[in-house]
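Of the protein chains in this complex, all but one are displayed in their positions.
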Amino acid sequence: MKNDALSLSEIVRHVHAKAADYCALSDRIWTMPELAFDEHRSVAEQIAMLEREGFRITNKTGGIDTAFLAEYGSGGPILGILGEFDALPDLAQVSGLTEHQPTTRGAPGHGCGHNLLGSGSALAAVALKDALSAEGIAGTVRYYGCPAEEAGGGKTYMARAGIFDDLDVAFSWHPSVVNEVATKSTLAAIGAYFRFEGRGSHAAASPHLGRSALDAVELMNVGVNYLREHMPSEARVHYAITNTGGNAPNVVQAHAESIYSVRSPHLPDAERLFERVKSIANGAALMTETSVTVQIVGGCSEVLPNTVLRDVMHENMRRLGPPNFDAADHAFAREITERALTSDNVKASVGPHYASLKEKVLHDGLLPLPAREEVSMGSTDVGDVSWIVPTAQCHTACFAIGTPFHSWQLVTQGNLPAAHKGMVLAAKSMATTAADCVRNPDIIARAKAELKARTGGCEYRCPIPSEVSPYDLRAKTA
Amino acid sequence: MKNDALSLSEIVRHVHAKAADYCALSDRIWTMPELAFDEHRSVAEQIAMLEREGFRITNKTGGIDTAFLAEYGSGGPILGILGEFDALPDLAQVSGLTEHQPTTRGAPGHGCGHNLLGSGSALAAVALKDALSAEGIAGTVRYYGCPAEEAGGGKTYMARAGIFDDLDVAFSWHPSVVNEVATKSTLAAIGAYFRFEGRGSHAAASPHLGRSALDAVELMNVGVNYLREHMPSEARVHYAITNTGGNAPNVVQAHAESIYSVRSPHLPDAERLFERVKSIANGAALMTETSVTVQIVGGCSEVLPNTVLRDVMHENMRRLGPPNFDAADHAFAREITERALTSDNVKASVGPHYASLKEKVLHDGLLPLPAREEVSMGSTDVGDVSWIVPTAQCHTACFAIGTPFHSWQLVTQGNLPAAHKGMVLAAKSMATTAADCVRNPDIIARAKAELKARTGGCEYRCPIPSEVSPYDLRAKTA
Amino acid sequence: MKNDALSLSEIVRHVHAKAADYCALSDRIWTMPELAFDEHRSVAEQIAMLEREGFRITNKTGGIDTAFLAEYGSGGPILGILGEFDALPDLAQVSGLTEHQPTTRGAPGHGCGHNLLGSGSALAAVALKDALSAEGIAGTVRYYGCPAEEAGGGKTYMARAGIFDDLDVAFSWHPSVVNEVATKSTLAAIGAYFRFEGRGSHAAASPHLGRSALDAVELMNVGVNYLREHMPSEARVHYAITNTGGNAPNVVQAHAESIYSVRSPHLPDAERLFERVKSIANGAALMTETSVTVQIVGGCSEVLPNTVLRDVMHENMRRLGPPNFDAADHAFAREITERALTSDNVKASVGPHYASLKEKVLHDGLLPLPAREEVSMGSTDVGDVSWIVPTAQCHTACFAIGTPFHSWQLVTQGNLPAAHKGMVLAAKSMATTAADCVRNPDIIARAKAELKARTGGCEYRCPIPSEVSPYDLRAKTA
Partner (left out) sequence: MKNDALSLSEIVRHVHAKAADYCALSDRIWTMPELAFDEHRSVAEQIAMLEREGFRITNKTGGIDTAFLAEYGSGGPILGILGEFDALPDLAQVSGLTEHQPTTRGAPGHGCGHNLLGSGSALAAVALKDALSAEGIAGTVRYYGCPAEEAGGGKTYMARAGIFDDLDVAFSWHPSVVNEVATKSTLAAIGAYFRFEGRGSHAAASPHLGRSALDAVELMNVGVNYLREHMPSEARVHYAITNTGGNAPNVVQAHAESIYSVRSPHLPDAERLFERVKSIANGAALMTETSVTVQIVGGCSEVLPNTVLRDVMHENMRRLGPPNFDAADHAFAREITERALTSDNVKASVGPHYASLKEKVLHDGLLPLPAREEVSMGSTDVGDVSWIVPTAQCHTACFAIGTPFHSWQLVTQGNLPAAHKGMVLAAKSMATTAADCVRNPDIIARAKAELKARTGGCEYRCPIPSEVSPYDLRAKTA
């Protein structure tokens, strides 16, 4: 191959050539926020762009209506770039404001910046395709359209269906307030509904004839709180009550439901803990003479970091430099910081880097690699991909330092120039690192060896049972 | 006065003269079920009828939009007849069926027969007016349009406003499965929301920064369940969770709310118990570092039975005889009994009379007066009226034996001929007893003496604080 | 038979003849308080007296070391008189004081007056024997030495062994603050230990390895408190924690135990409720990954009152008149009332008779028979006897009005002259009523017919399973 066809500067050139189009795509998706598993218009927008670029489209991959695969080229290596595009409920917000103002009250909004995520990943895939095809270099570029990261775990279902199995490497990113290679593992997670059925009765006249499902929901949670002392410190169990059996105090509540999320740094530990939570649910049913059914509705494996890919990506980010924020970007960031963010927000968003970043409003550097691998107390379905194929991720500064995830403050920044700049940097980081893998197959070999060492040779096992469909839940609530 | 102008047979004649009109009114209200404090159309229908009869209308009595007073005549005695007309949520049902079939899914329905209640009371008032005016007998007839018996207690608010103060006697009734004079006291009740405010946080990443309002709601209820062992057996505390802080398990719930109903045979005991429940709420707030606000949203006093009026009414009912059910009435009653009611329903509906009534499907007799006064484990805002003025109530057979209150089985019978017959009997019972009070003022004197003895001379004290409005609650949920 | 051999005055004469001896017996037992199932010396004292009177002694009846039977005469009718003699823990008290002063700190004391109970019953048996034998009247007199009324229910075990089966009537009494025939039913009761086993661990270093049995004890009780709302109002469930797993906060408690008492007006209801409590225990074990074993340690049936015998006994008590308290009796009673009893004590001890008794310190009358049968919210193993044989009981005034059971205030009065006088009245009441049964066999026939009607012909069924021994428990604690 021509030596510099896949060089950093060449890849950057290809990214820049189409950056404006994909920023526009991101902005369109920002204006049509769609909830998990309902991202039909967002998917159509992306497919249209990628078809135009010559990608071959596979719809509804893994049996999920809003999952798709866009592929270009042939032969090895097979390079996967993952995109997300689902929004969050009740976060609609007018763009570019420093105060809370919904476009439509109660409507969804892109509170996690997934409009940028999918578009930036697609941009990386297109730029990589352009570089390979310009010189006829062998290799397959795939863009994975992954729905429902926020609820249920689209990639987990896709992983269960085997559609990542033949990948050589995978890349993703997430919009952030800092520039860094992602280095942390995450928590494996299992989510499930616990639905209790009792017997209604008049709460004053004949409470002794009733069997309260709401009692069961509460007793289950009392039991879970007793469990907390006797589970590992880094595990997590949390919940919401999703059906209280109605608002009438004068009936014994016959139906009630809660949802629990059970997490641990290692999936088998999360599964063991989930079994204990199920036992508690059964105990609560016994205590109240109610019955309980458990419905798993989501799950994801912990992320297995890959230091081989991480180091290559970090070096590329070092060479690429931070986004080129201008005075207007800084001015708005400063304004929103002053009016809508607190120092607690800043601390929460940058953690151990607070001392060095607290004076800034936009991150104009690159965070160093940490001394040791840590666990982020969150979960992502990228974890499932990372068990199948060596995976690297980066974060780029798209929002003012201190902007919390899942907030209107993030939504309002989601289609501004600063966000575009962060997105373009992410596309460059992924595309250059993928290009390095083509140029230097040894990277892939070493990355795969590392993955094998980390899994101990264990096959990927999906945390969502084979009989569970993402649409079970929807059926329930229809 | 002419001796027989107010005789039983004369009153019966007046009732019959207008019975069809008021059965039609009841049927119209049955088709327009309106929830508590929202009974605008039902009120308009009644006012139109009563204005036509020459009653003077006072709208929005006691500051409540859907409360009204219709008055006829002048001078003493002042005779009050109370009507209700609010429906219940989610009980819409096609008429005359033996299976559950909503007219509109989720819509309200007249699950407590209040369409009959208001119309039957209005019919009694009109017949009484006709009797008095025919002969020019002095006396004032009032119909009280009382909203929101099912939620909040319309009469309690009206009592607080003083609009029953100058009455000499009051009458009411309730559609039932048996014919009897009401003899039981009821439970005094206080209802209140407990609203907890905490601090949200990510439930996996920083649960230690969150303060869970949902924890507080649950701990309050744990505390209340511990209270149960240490409160009098005949008291009641029950609840619903009205806000769980959202359906997301991965946030610490910052806002949550429950509603409690606290009841006891005597209002002061209910109030003392309510103070203990408030202490538990404060304890739950302390335990969780949340804050709590308490909002009283309803209340009612226990019914003070009046044996003087009761005995007069019982004698009238004995003379009037049961509703004149025909073969078609019995046929439908038998059908619904066989298809949609259980023997448990029958037991629950007739209690100690099960042995004598279990073979019947419609009650064609009159239950005897009981040996001793008992407490019904329910509550009604008629209780508040009964503290101010001697009050009598009857129940008449409008539905098949075994029909539960607040059920579709009741709704489906609510506009059938049997229901009309029961309603007309109730109108006769009330009107004849009121007429007896006019003919024989000593009844009123003795009834008032009994009331005074029962209260021990204590003034009526409204269980709803003066600053609470029925619309506070609505404001909250808007 | 000679007409007056069994007359009231003759029986009274026989009682008086031996009264001093049996008062002395009572005083000796007062000085040697022995706990349930350990009443060896108290038993020996009684046996010695009764052997001297010519009674035939059967030791260890029903397989219980401290149960015995003393029998005299032959042929029918067979008249049983029941005695109790167990003391209570930690109630040692110097006699005749108006302040708390233990003889020995922590030692047992006769806090329920069972020293009087057994001795008074033995006196009745002896007087009855003397009357029968004086004239050679046929009939068998039995004194049942019944241990452990306070814990476990000695009579229940004896009933299980069948030793009351051939009795014609049974009598018992209880020292009290009033004179009356016992008319109330009681609660059936089941008592059981719930013993949880978990796994110890260091509570700071490795709490996740521990499984807390103490958590299980607490969660079981949380569950039981949730049950309270959904059980009949007149049922009772109460408990104590009998093993907390130790006093060290820095270990996860591996062993813990509670004892529950489950009561209801009818044994089958108590049994059903006990099953629900066991389910809750199983639920708590599931919740905590511990195991639970349930050990029933006692139980008793509800008392079936017998109005035939009751009326005969009431008439005798009316003719016998109250105890003949003198000025010294009144003086001490007044002193202890003023110094050591409260008006709450008085209210609690005389209940509905408070208004008529509050001015008195010793009861010098006879309470009237009540208008209707009520349930006393207590339990006694006399209940089991009453299911097998018509049984009557009386209460006599032995203590100052207001003296609580199970208190030092009772102990201190337990061997004073007033107590002796009450005891002698009880002996007369039982002996005269038994004599009436001999003179007039129709009483027995009618009493048996009533019993049959009350049980509906159901056989007695012992609430303590056949495999449970009173010594199981002792084995545990050794």
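As written, the chain order gives the labels A, B and C, with residue 1 at the start of each chain.
By definition in this document, a residue touches a chain if its C-beta (ideal position, glycine included) is under 8 Å from a C-beta of that chain, and two chains touch if they have at least 3 such contacts.
Quantities reported herein were computed from a predicted structural model and do not represent experimental measurements.
When the whole complex is considered, the residue among C:15, C:117, C:214 or C:367 that touches the unshown chain is C:214. Touch with the chain omitted from the figure is made, among C:134, C:348 or C:369, by C:348.
Of the candidate positions A:222, A:273 or A:320, contact with the hidden chain is made by A:222.
Note on the undisplayed chain: of the listed residues C:26, C:46, C:115 or C:253, the one touching it is C:253. Among B:80, B:210, B:265 or B:390, only B:210 touches the chain that is left out of the view. Listed for subunit C, the residues touching the missing chain in the whole complex are 187, 191, 202-207, 214, 218, 221-222, 236, 238-242, 244-250, 252-253, 259-261, 263, 348, 376-379.
Even with one chain removed from view, subunit B keeps its contact list with that chain: residues 203, 207-212, 215, 218-219, 222-223, 226-227, 229-233, 252, 276, 279-280, 282-289.
Looking at subunit A, the residues touching the absent chain are 222, 225-226, 228-229, 233-234, 237-238.
As a convention for this text, only the chains that are shown with their structure count from here on.
Interface note: subunit A and subunit C, two copies of one sequence, contact each other through mostly matching residue numbers (shared numbers exceed half of all numbers used). Relative to the centroid of every protein C-alpha atom shown, the closest chain centre, again from C-alpha atoms, is found for B.
Each chain gets a centre from the mean of its Cα atoms; for subunit B and subunit C, those two points are 48 Å apart. Distance from the subunit A centre to the subunit B centre is 53 Å, each centre being the mean of its Cα atoms. Centroids of subunit A and subunit C (each the mean of its C-alpha atoms) stand 69 Å apart. Residue positions of subunit A touching 2 or more other chains, listed in rising order: 203, 207, 218, 222, 252.
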